[in-house]
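Incomplete set of chains, arranged as in the complex.
Just so it is clear, A, B and C label the chains in written order, and each chain counts residues from 1 on its own.
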C-alpha cells in the first residue's frame, strides 16, 4: 500500500494569472456530499445528505453546526455552503484546491485551517481537510468520503467527554487531533521497515537495500512536508489568539501541538538513521570487495610465480648444449624444482601472513 | 530549452565606485516600449505604444494607471517615466539593472518591488520585473517584451472578478501572483525529470545519469536563488505595512506568500531527492564492481592452480632418473592428475559457495 | 545492558480521535504504589504505602507534601490523586501516557513538568517522570518503582542543606537536577566506547566497527531526543515565570539548565566524532585495498610476461625448418632467454619503483 508511486506535485492550479477565488475544475474530484451534525449539550441531530439550499436555514438553530462536505466536484454546492456562512472567497478557493500547505489563517469572523489526515483510502499521500471555524459552526471540506473523524462523531453521539458542552473551537480541536493521531500508525509501519532494513544491511547487505532505503527516505521526506507545516499551523493557532478559539481549547491545542512536535521528532530521527544506513551499506560493500580481492591476490600471487617456474622447465631447448637447461638432466632436478616451488609458496604465505591477509575479516 | 548553459553572474554592474542612481548601458538591452492601461470600475483605456512625454499628462486622469515598460535600452524614456511619478533614482537604477535580487522596499510615497517571472521566451533564467506601486499607479519594467501578465490584462479588459473595483495595490498583487504561478509548470518539468532519473538510476545506472543529476541540482540551485528572496519579498510586503498596500490586498498577498513557500518546499524536496540519487548511484556502481570482481576471482582462482598443475607435468625433466617426474610413467598418471584437478576445482567451488560468492547479488 | 534493542516509537496512544483526558490501559504498566513524604523545616513524616483515599485529608497538613506515585496501572488511584490536588485532566493523561516529550506547561494553579531519568532498572531508554508542582505540594508519577531520587529523600530525612527550609519548587528543582545528573554516567560509558572505537578504527579497522559506530550513533540519537527537549523544558521553566517557582529556585534551575546544555554539548561532540570515524574507516579500507592491489599488480605484471616467454620456447614447432625456433638450437639459447627474462623483470621493477609502488604505504 505504501509503495504506490506518488507524484510530488499534483496541484491542479488555476492558469497563471487567473483571478483569485476562482474555482478550477479538477477532473479527478469526487462527487460532493454534504452531511450535517447539529448539536448542543442536550441534543444532537444528524442530517446525512443535506441539500445545500437547506443549510442556510439551519444556521444558528443549534449551538454548534458541523457541516461536513466530502468530495469537491460540485463547485456550486461548495460555494453555496461557503456563502451561507460568509466564508471569504480565497478560503473557498483553497478548500477546493487540494494541494494546499497546512496553514491557519484568520479572516474577519472565522478562522480558516488546512491540514492533512491519513485514511485507509488515501494511502501515504493523505487527504486534505480544509476547515472553517466560526462562532457557532465548523465547516470541513474533505477530498473524498472516508475520514478519521468517526471516533469524534461517536463522542458527539454518545456525549462522551465534554465535547457536547463545549463550542465549535473544541470540535475543531478534536478533528485536528484526530488527524494528527492518524499519522502515528503509518509512522510506526515506516519505523518497523527502517529497523528491518537496519538488521538486514548489517547482517547481509544486498543492492536492493539501497533502493529500499531511498524509498523510505522519500516517504519520510513527503511525510515531513505534511507534518512540518502542520506543526507551524498549530503554532499559529496558539500564538495568534483568534477570537474564535477560547483559552480552554488553546490548552488542548497545546497538547496537540506537542504531538505534532513528537511526529516531526520521530520523522527526523528515522531520516538520520536511514541516512546512516547508507554509510553502513557502503562500508560493508567495500569490506566484501576487500575480502574478494584478498582471496584473488593470495591465490594468484602464489600460483603465478610457480606456474612460471614450471613453464621454464617446459621449454624445449636443445639439451645437447651443456648451457641449455642442464637442470633437466640432473638426477634430482625434479625434486629440486618442486622444493623451489614449495619454498616460493611458503615464502609468499609467510609474507601474506605477516600482512594479516590470511585472517578472515569477518568472524 | 531548459538545458542551455546559463552564467550565474551576469550583472552588468556600474563600474565600482560609480555614483548611485547612474544608469549603465547594457549592450544586450532590448528596445524600450511603453504601453499604458488606465482603468476604473466602469472604464478602461489601453494605449499600446505611448510616447513617454505624454505619460505625465495622463497621471491622475483615471483611478488606476498601469504603465508597462518593456525593454530597457532607452534610459532617457525610463528616467522620464520614473520622474513623472516621482520615483527615487535608486529605484530607477535597480529597475534598469537586470540582476537584482527580488526585494520590496518602501520609499516615501511608493513601494518598489523587484521579482522574476518565467516566460516562454526567457527559459529557465527568467526575466526581471521591477514594479513601482503608488497611490494611483503601477509601473512595471520588464527586460523583454513577452510576459506572463496576459491573463491579468484579460481580467482588466473584461472586468472579470473585482480587479477593476480595487486599487493599484490589487493590480500589483495580481501581477506578482501571475509571476509566482509562472514557476509551477517549470518546476513540474524538473520534477518529472527527477522522477525519470530516479527510475533510471535504480534500474540501470549509467555514468551519464550523474551528469544529469548534477544538471538538475544546478537548475534547482538557481531556481532557489530566484524563489527564496521572492518569498522574503512577499514576507516584507506583508510585514512592513506600507500605506500603499490595503488590508484587503494583504489578505490576497498572504495567499501568494503561501504559494511562494510551497515553491521553496518543492524545490528543497527535489534537491534532497537528487542528492540522495547520487548515493543510490554510487552504491549501485559499487555493487556492479563487486559482481565483476567476484566472477573474475572465481574463474581465475579456479583455473590458475589447475593451470599450474598442468604446467608441472609439461616440464621436460629427463625421465631416465627415477626421481624425475615418475608420475609421467605411471599407468594411471593422467587420470590421477585429472582427478587431482577436479578435486582442487571442487574444493575451491565449495569454498566460494560457503562464502556466498556463487549466489548472484541481483535477483 | 546498553545494547538491548529499543523500539523508537512505543507510544501506546489512545485510538485516534479518542476524547482527550481519557486514560488508556497499557498492558505493560506496573502496579501503582503511592508513597508520601510530608515535611516542613522542623518535621518530616513518611507514609511508604498510602491509601489514595487518605491523600485528600493530608493536603495542607504540612508546608510541603510530596506524593510519589510509581507504577501507572491503577488509573482510578491516579485520577483520585490528581483530583485531590485539582490537576487538569490533560496533565493526568500525559502523566499516564509514558512516551511524552519532556515539557513544562503552566496550568491555572500548578505547573506540569515531564522529563526522563535513567535508572539502573530502565537501561538507556530511561523512565518518564511526570511532575505537578503546586503551592504546597509536588506530585511525581513514575513508570516503575526504582528511581534516582534516593539522595533527595536522604537530604529530606537528614535535613541536609536548605531543602527542608524551602518550598515545593525547590523540591521540584532537586528532583529535576537528580534526573539530569542521572544521564552523566551513561554518557561517560558511551564516551569510553567512542574512544575505544577511535583507537580500534585507526589501528586495525574491521567491518564490525562500522556496525558498532552505527549503534553508538543510534544511542546518541535517542539520547539527544531525550536531552534536547529537557533543555527546552528547563528553558521554559526559567522564561515563563510561573508563580509557583520562586526567584531563588530559578537561580538553582539556571544551574540545572547549564548542566542540560553541557549534556547536549557532549552528545553533539560524540556524534560528530562518530560520524568522522566512518570517514577514517572508509579511507583506511581503501588504503588496504590499494595495498592489496599493488602486491597483486607487481607480482602478476612481472610474472605474466616472463611466463609468456617461457611458453614461447615450450612450443613444439618442427625445428627441422631453419625458420622454426632456431633459438632452441643455439648453444647459449637457454642463458640468453634467462637473461631476457631477468631484463624484463628488472625493467618492470624499475618502472614500479619509479611509480613508488615498492614502498609500503604503512610504516
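Odds and ends about this structure:
In the analysis below, a residue touches a chain if its C-beta (ideal position, glycine included) is under 8 Å from a C-beta of that chain, and two chains touch if they have at least 3 such contacts.
Because the structure is a prediction, the values reported are computed rather than measured.
In this structure file the full complex is assembled from 5 copies of one chain, 3 of which are shown.
We adopt the following convention: only the chains that are shown with their structure count from here on.
The pairing of chain A with chain C is characterised as different-residue: of all residue numbers used at this interface, under half are used by both copies. Once the centre of each chain is set as its mean CA position, chain B and chain C turn out to be 39 Å apart.
Taking each chain's centre as the mean of its C-alpha atoms, chain A lies 24 Å from chain C. Among the residues of chain B, those in touch with two or more other chains are 314.
Within the complex formed with chain C, the residues of chain A that make contact are 148-152, 155, 160-163, 174, 177-178, 181-182, 184-185, 187-188, 191, 195, 198, 202, 251-252, 254-255, 258, 261-262, 265-266, 269-270, 272-273, 276-277, 279-280, 282-284, 286-287, 289-290, 293-294, 296-297, 300-301, 304-305, 307-308, 311-312, 314-318, 321, 323-325, 355, 357, 361-363. Across the complex, chain B is touched by residues 7-9, 11, 13-22, 88, 90, 94, 99-101, 103, 105, 107, 206-208, 210-211, 214, 217-218, 221-222, 225, 278, 281-282, 285-286, 288-289, 291-293, 295-296, 299-300, 303-304, 306-307, 310-311, 313-316, 319, 325, 327-335, 337 of chain A.
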